[in-house]
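Of the protein chains in this complex, all but one are displayed in their positions.
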Amino acid sequence: MIAAYRVSIAAVLLLQPLCIIAPALGASQNEVVDALGRKVEVVTPVRRIVALNSDAVEVLRILNVQDLIVGVFSQIDADPQFWGDLVNRRKVGSWREPNSEVIVELEPDIVLAYAKTPSPEWEARMAARGIRVLRFELYRIDSLEREVRELGRVLDRKEEAERFCSWHDLWLRRIREKVASVVPRPSVYVESYGDYVSAGPTTGGDQMCVDAGGRNISDVMAIPFPRVTPEWVVAQDPDVVVKAAVSNAKYGAAESGAALNRVRDRIMQRPAWNLIKAVSSGRVHVLDSSIWVGPRAIIGLAYMIQWLHPGLMADLSPEALHKEYLETFQKLPYKGVFVSDPVAGSDGKCP
Amino acid sequence: MLEIVDLSFHYGSSTILRGIAAHVPKGRILCVAGPNGAGKTTLLRCLTGIARPSGGQILIEGREVLRMTRRELATRVGYVPQHRPSGFPMTVFETVLMGRRPHLTWRPSARDLELTADILRELNLEDLAMRDLDRLSGGQAQKVMLARALAQEPSFLVLDEPTSSLDLCHQLEVMEMVQAVVGAVGMGAVIALHDLNLAARFADEIMLLKDGRVFARGEPSVLIGSENIREVYRVDADVRMGNGRPWVQPLRCVR
Partner (left out) sequence: MRSEAVSQGYIARNRQKKLLLVFAFLLLAMMAAVGLSVGASAVGPLDVLESLFRDTGRANTIIWQLRMPRIVMAMLVGFGLGVAGTVFQAILKNPLASPFTLGIGSGAGFGAVVVIIFMRGGLYPQLAAASAFVFSLLSAFFILGIAKMKHASSETMILTGIAQMFLFSALSAFFQYMGTMEQVYEVTFWHFGSLSKAGWREIGFTSLMVLIPFPLLVRRAWDFNLLATGDESALALGVDVERLRMWGVIAASLITAGCICFTGVIGFVGLVAPHIVRMTMGSDHCTLIPASGLVGGLLVLAADILANTVWAPQVIPIGIMTSFIGVPFFFYLLMKRTREYW
């Protein structure tokens, strides 16, 4: 009996150092800080990636790892021109309702998801199967660079990440410098996808408005997406109106422009809105959701600067910027219409 | 005169009524008797337009009932159901006023109100006029149902087991009331009754139904006898004459 105990103790003592050393042999562990501020360990090299939303896929393309993508979000079929042959990868469900079975079957090393959806319970289930979920927003201007760098690091694409971040940072800095001292700041009514649903505090839209040198009239609200009455907007009498619209056909679709113009006209024809400065001076603009939130939010910001402070950054052409982004980072030609046309007869300048 | 000619009623594949024939002159009471399932209720439903007969004719003063609109039929036949209606609380006055519906244009006129009040007075219900219907006793409620039927100003009353849930006194009261009305106004009445003794006492004519057919029809003193009762009800009974009418004392079931 005592001999048995001695053997066990010896075995345990011998094994301990092994347990400490062994994990480092052969594989290396990498740590990322996700969007929720958590430190997450990822086993590298990463060879198989599942992306649950379009922002993630777009960033993966920026980092030039699209060949590692084994599973994509199901709605990718809606925009085949933009995504190319990525639409042929396995579909794994939506950003909210991922198909866990398919994901498990694909045996990915990482799954990229938004910060809050799907639920933590789902994440725990994935972890139980040995699948690491990385929570990244990838759609907010202020957090994009950090997240791209983290991803670049763990995917061994530091160069690509750096190239994008310095490009992004360059323009962001230029914009912020120019805007920092601009006075006065025009008041802006920022409307999100639903009618009379405005972008309030802590939203990307609000941040973009501030970055563009404007004052968001909805920043006095208590919730991120408050519903407002037309009368309130009339009372606030904003200088500019910016709306983010959803058009199902985005990249490359010619009729997008007409659709965005229709949205703009509809807004301008809202009852009593002719009393609003923005409407009477034709400063009503609609932009497509793909440049409103997502990795291309900076394009949206570029447009907004032109609308809020025309002439302030004459060297910044949003279309050129967009073209540069698409050609450099997405390897696609610039195609399509992403903003509404300026109102005929207005020069877009402040009255 | 209410005439029933070769009336039949099928429900799906089963035949509920077959070859029913009767005539009820004004001022006379016909009681329909028979065991459960004999078809009494179905016959009454055909008379009141609640159900549509599969064959045969019902004529009221020579006019075919099936050709009448429902509203017209409701001005000729007044239905007194077995139970008071449940549901929203209604006052007695409102309930009786409902009987005026076949005559209403849109709202009750002054005449409708007057008539309702008259009927309530005649049936000694005027003190209960504003009382809720569900606050009344069984007997009072039954009288209100009768009043409602009378408000229709019908030529014929059709009553479905009016006494089944009443105590002895109220049973007699209601039947006497019907008899009085029939005699005074000159209406006819068709009453489905369980109680053979009541039928014997108040009917001018009794129709015995068995298995959906007319087993026998005739005056109470002739019709109500032990053989008929054994045939129809499968009950051995003693039938005696008393106070000019037969009365039945059931003895035992017959296998």
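The letters A and B name the chains in turn, as written, and every chain counts its residues from 1.
Assume contacts are C-beta pairs under 8 Å (C-beta built on N, C-alpha and C of every residue); 3 or more make two chains touch, one makes a residue touch a chain.
Note that the structure is predicted; figures quoted are calculated from it, not measured.
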{"item": "Left-out chain, listing which of the shown chains it touches", "value": "A, B"}
{"item": "Residue of B:12, B:87 or B:244 touching the missing chain in the full complex", "value": "B:87"}
{"item": "Hidden-chain contact residue, picked from the options A:122, A:167 or A:196", "value": "A:196"}
{"item": "Contact footprint on chain B, counting only the chain that is left out", "value": "45, 48-50, 69-75, 77, 79, 81, 85-91, 93-95, 97-99, 101-102, 104, 106-107, 113-114, 116-118, 120-121, 126, 129-130, 132, 134, 152"}
{"item": "Interface with the unshown chain - residue positions in chain A", "value": "74-75, 78, 94-97, 192-197, 220-223, 225-232, 234-235, 245-248, 259, 262-263, 266, 271-272, 274-275, 289"}
